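Every protein chain except one is present and positioned as in the full complex.
Moving on to chain A:
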Amino acid sequence: MSSINVKIEFGGGLELLFSNQRSHRVSIPAKVPLSSKPEDAEKSPEDKPADITYLMYWLRDNLLKEREELFIENGSVRPGILVLVNDTDWELEGEGEYAIQEGDEIVFISTLHGG
């Protein structure tokens, strides 16, 4: 199975949930089940390119150390967490459906600590 290498950055205090480490280099499968949720993966035989939603669950299962509810809520990142894909707002790239490319830099920034 081919994989793609991605650089992940956490900011705004979100790194505290990921071993207090801001920068991570991870390798994720290039093709993933149609349903990004691991619990539903077996039910869906078809696959798709790995997207941000899949990456989010992958991070939860492989790097997140505590307080899952501070990162994921209702199948997406928690409100107040900003996502940048190669320095661009993920809202311009299709949000969770953006297909991740080799060498992409995905940044998760928490805005949850106010003014």
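Operating definition for what follows: contacts are C-beta pairs under 8 Å (C-beta built on N, C-alpha and C of every residue); 3 or more make two chains touch, one makes a residue touch a chain; residues count from 1.
The rule we apply is simple: contacts and distances are computed from a predicted model.
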The complex has one chain missing from view, so what does its UniProt entry call it, picking from "Dehydrogenase E1 component domain-containing protein", "Exoribonuclease phosphorolytic domain-containing protein", "Chloroplast stem-loop binding protein of 41 kDa a, chloroplastic" or "Cytoplasmic tRNA 2-thiolation protein 2"?
"Cytoplasmic tRNA 2-thiolation protein 2"
Which of these touches the unseen chain: A:D47, A:D89 or A:E102?
A:D89
Hidden partner interface residues of chain A, rising order
11-13, 79-80, 82, 84, 87-89, 91-92, 94-95, 97, 107, 109, 111-115
